[in-house]
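Note that one protein chain of the assembly has been removed; the remaining protein chains are unaltered in position.
Let's turn to chain A:
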């Protein structure tokens, strides 16, 4: 009978845990982004340290930080209120563009 007891303690809490699930989805996404960035850095520095490799590395690092920054802000918003506002299209576009830029960076490295 722990679930009803928990509900009684905090009536504002969403029983479906939607904000928490969204927060964890953001965490998973940053984890995927980290794996991607590590693979990009490995590709960039594969043939020894070179100027284009270092530039690509730095670029991927910046994109990774961008993604982390968006996720961090969103997670803070989700944690702050019980009924958080909808995600801003600008931030969604920024997150997607970080991903696209990483792929473009990868295409340049592969070629």
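To be clear about the criterion, a contact is a pair of C-beta atoms (placed from the backbone, for glycine too) under 8 Å apart; a residue touches a chain by one contact, two chains touch by 3 or more; residues count from 1.
Note that in this section contacts and distances are computed from a predicted model.
Enquirer: The complex has one chain missing from view, so what does its UniProt entry call it, picking from "Membrane protein", "Rhodanese-like domain protein", "Succinate dehydrogenase / fumarate reductase iron-sulfur subunit" or "Na+/melibiose symporter"?
Expert: Matching "Membrane protein", "Rhodanese-like domain protein", "Succinate dehydrogenase / fumarate reductase iron-sulfur subunit" or "Na+/melibiose symporter" to the record, the invisible chain is "Membrane protein".
Enquirer: What residues on chain A make contact with the chain left out of this view?
Expert: Against the left-out chain, chain A lists 14, 16, 18-19, 21-22, 25-26, 28-29, 32-33, 35-36, 39-40, 42-43, 46, 83-90, 92-93, 95-96, 99-100, 102-104, 106-107, 109-111.
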